[in-house]
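Every protein chain of the complex appears in place save one, which is left out.
All chains are identified by letter, namely A, B and C, in their written order; residue positions are counted from 1 within each chain.
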Amino acid sequence: MDIFNNLFPGLYDWINALLHDWFKGAMPADVESVLVSAIMALIVAISAILFMVLMVLIMIWLERKNAARIQDRVGPNRVGPYGLLQPIADTIKMLIKEDIVPTNADKLVHLLAPLVAMAPAVLALAVVPFGKGMTPVDLNIGLLFMIAVGSIGVVGIFMAGYGSNNKYSLLGGMRGVAQVVSYEVPQVLTVVTVILLSGSMSLVKIVDAQGGWFGLQWNILALPVGLIAFVIFYICALAEVNRSPFDLIEGESEIVAGFFTEYSGMKWGLFYLAEYFNFFIVCMFGATLFLGGWQGPILPGWLWLIIKTYALVWLGMWIRMTLPRFRVDQLMKFAWKVLVPVALANLLLTSILIGVYNGIGF
Amino acid sequence: MTADQFLTNVVFFLLAAVALVGAIFAVTLKNLVRSALGLILSFMAVAGIYFVLEAEFIAIVQVLIYVGAISILILFAIMLTRALMSGAESSNNSQWIGAAAIAALLFGALGAIVLGTNWHAAQNALKGDLIVKLGTELVTTYVLPFEAVSLLLLAALIGAFVIARE
Amino acid sequence: MIPLQYFLLLGAAMFCLGLYGALARRNAIAILIGIELMLNAVNINLVAFWRYIKPANPAFELAGQVFALFVITLAAAEAGIGLALVIAIYRSRDTVNVEDVNLMKW
Partner (left out) sequence: MLDRYGLVGIFAVMALIFPVIPLLMAWVVRPKKPNKTKSTTYECGLAFEDFPEQAQNVWVQFRVQYYIFALLFVVFDIEVVFLYPWAVAYDSLGLFALVEMVAFLGILILALAYAWRKGLLEWV
């Protein structure tokens, strides 16, 4: 199993050595080392993005199949075996659709909005521990990096709403921002619980701390606080990426399609892609923070992370197919009157329990 | 200069240019939403500058608070006041030439002081886990300002509620 | 190593741009944007000094970073109150133009 576990780090070392051999003597030593690390960084970034694109394509297919199963339909079954190539057909369709920009839109902001929505999703990949020795950058504050980068996305939602110059877009955009920021508060509060349990903000160290009991010492099992924290985190994650039942910013029966209304073609496709990217990433962080990340018995680490992430993704799909949409007042009330107090209480309980456990001055 | 240092310089100049261009957008554009977006661009570039200074915690806090929170506050306030539909009139007031002169003079003076001073500066070696140190110092050395921050936020929140409520 | 002066010059330039914005703009929110820029420039200086200049007392090793944190907090409180005032003025006088808000002017 070590072969599979070390597959990607081994590949990295091999390419690194190859490049060093290649450039040796052709240039001064300092230029060479900078050039090689830049190329390696580029390779890491591109492979992370390609991995995500693949995962998202699978996820879109899975979502459509799942929805069909729950609603007693067949789902996509024409393109490829079991409709597996359906996401690719969707992509091609989006590529050849005309791009319509309303005449009185703020054209620059309208164009930049999907880019701003998409960019944080890619940037967040920089700190994910994909497996043993497979973290692109082990930042000391990786957890805070992930939260901060995630909070840039709301600017994209606002830009889309404002840039379209349309009532429904503006309303959807403003509601979206209000919703996302409201649910960010309990999320960031509940993540403090994880820091207290692991004693670090480095995602690598957080995963390492969950390695006991044959890789099953997960934060979610630190009862009762871990479980409460996980539930809050997951609810907030669904709301942050605007998944049902929190998808009322694009509620097509109320405000047409929210900030999507004036978007078409690939610009709309980018929003769609960003939504799935964000959902996958937030599930990946959920798996990293609460379900032990890549830790697990027998199977290689990166496979464990994928399995755990898909478990969370599937849970989200199930919830989406089962629950009706919230009303906007219920949504805000739920965030501020239920989640925030519970998160605060959970935080206090955790710090007291840890204090008792460590016997600090008690 | 080694390649590493050269590249660091390039990164710094790029970020500084973006920060200043964003700032210029923020203070000159007539459309207030665009001006706020320029401000956000400037904030992002400054976060990059903090990364160059290896103050990663401050860099991330910059993104989290300035980009993620304060700019949202500003954008909401703009949307609440219809401020950007000001039509044909100029976005500057009558004293803008004087303001530009004062700003230019101040920049000249500050630049002369910065370049004329011998700073005895050298990059400090970073050792140990800065976050742990920061967390410890917040509740020991800086405990008074730390609790004062909490009071300040409470006062700001209640004050703003009272002022803004319908 | 990038000289300290570069950071200080960047901070000075940003501060002056913010000052220009705060003095020259007509819209109250634009003035607040200028003030945010000025506070940001101060923060650049604080963090640069933290990185480049060693305090005589090692207990204040992190002073630059801690003060940058406090400045950020202050900026948020200032923006919160300031924008609330702007909204209140807009509601009662239907304008955010500082030249029209002269009730308290002597």
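Following the convention adopted for this analysis, contacts are C-beta pairs under 8 Å (C-beta built on N, C-alpha and C of every residue); 3 or more make two chains touch, one makes a residue touch a chain.
Bear in mind that the values here come from a model prediction, so they are computed numbers and not experimental data.
Undergrad: Considering the entire complex, write down the shown chains that touch the omitted one.
TA: A, B, C
Undergrad: Using the definition of touch stated at the top, determine which of A:Val74, A:Ile100, A:Ile307 or A:Leu323 touches the missing chain.
TA: A:Ile100
Undergrad: Among A:Glu32, A:Glu63, A:Glu262 or A:Glu275, single out the residue that touches the unshown chain.
TA: A:Glu262
Undergrad: Which parts of chain C face the unshown chain closely enough to count as touching?
TA: Interface with the chain not displayed, on the chain C side: 69, 72-73, 76, 79-80, 83-84, 87, 91.
Undergrad: Residues on chain B that touch the omitted chain in the whole complex?
TA: Its contact residues with the unshown chain are 4, 7-8, 11, 48, 51-52, 54, 56-57, 61, 64-65, 68-70, 72-73, 76-77, 79-80, 82, 85, 129, 131-136, 138-139, 143, 146-147, 149-151, 153-154, 156-158, 160-161, 164-166.
Undergrad: Given the full complex, what residues of chain A touch the hidden partner chain?
TA: Residue positions of chain A that touch the missing chain: 34, 37-38, 41-42, 44-46, 48-49, 94-105, 114-115, 118-123, 125-126, 136-137, 139, 141, 143-144, 164-168, 170-171, 174, 177-178, 181-182, 184-185, 188-189, 192, 195-196, 199-201, 256, 261-262, 265-267, 269-270, 273-274, 328-329, 331-333, 336-337, 340-341, 344, 347-348, 351-352, 354-355, 358, 360-362.
In this section, only the chains that are shown with their structure count from here on.
Undergrad: Thinking of each chain as a vertex joined to the chains it touches, would you call that graph a line, ring, star, complete, or other?
TA: If you draw each chain as a dot and join those that touch, you get an open line.
Undergrad: So, what's the distance in Å between the C-alpha centres of chain B and chain A?
TA: 28
Undergrad: Can you compute the centre-to-centre distance for chain A and chain C, using the mean CA position of each chain? Integer Å is fine.
TA: The separation of the two C-alpha centroids amounts to 33 Å.
Undergrad: Taking the mean of the C-alpha atoms as each chain's centre, how many Å separate chain B from chain C?
TA: Centre separation, chain B to chain C: 7 Å.
Undergrad: Could you tell me which residues belong to chain B and also touch two or more other chains?
TA: In chain B, the residues touching two or more other chains are 57, 61, 69, 76, 130.
Undergrad: Show the residues in chain C shared as contacts by 2 or more other chains, in ascending order.
TA: In chain C, no residue touches at least two other chains, as defined above.
Undergrad: Okay, in this complex, where on chain B does chain C touch?
TA: Against chain C, chain B makes touches at 5, 8-9, 12, 16, 19-20, 23-24, 26-27, 32, 35-36, 39, 42-43, 46, 49-50, 52-55, 57-58, 61-62, 65-66, 69-70, 73-74, 76-78, 80-83, 86, 90-96, 98-100, 102-104, 106-107, 110-111, 114-115, 119-124, 130, 133-134, 137-138, 141-142, 145, 149, 152-153, 155-157, 159-161, 163-164, 166.
Undergrad: Sort out for me which residues of chain B touch chain A in the complex.
TA: 2-4, 7, 31, 33-34, 37, 40, 56-57, 60-61, 63-64, 67-69, 71-72, 75-76, 79, 129-131
Undergrad: List the residues on chain C that touch chain B in their complex, please.
TA: Touch list, chain C to chain B: 1-10, 12-21, 23-30, 32-34, 36-37, 40, 43-44, 47-48, 50-54, 59-62, 65-66, 68-70, 72-77, 79-81, 83-88, 90-91, 96-99.
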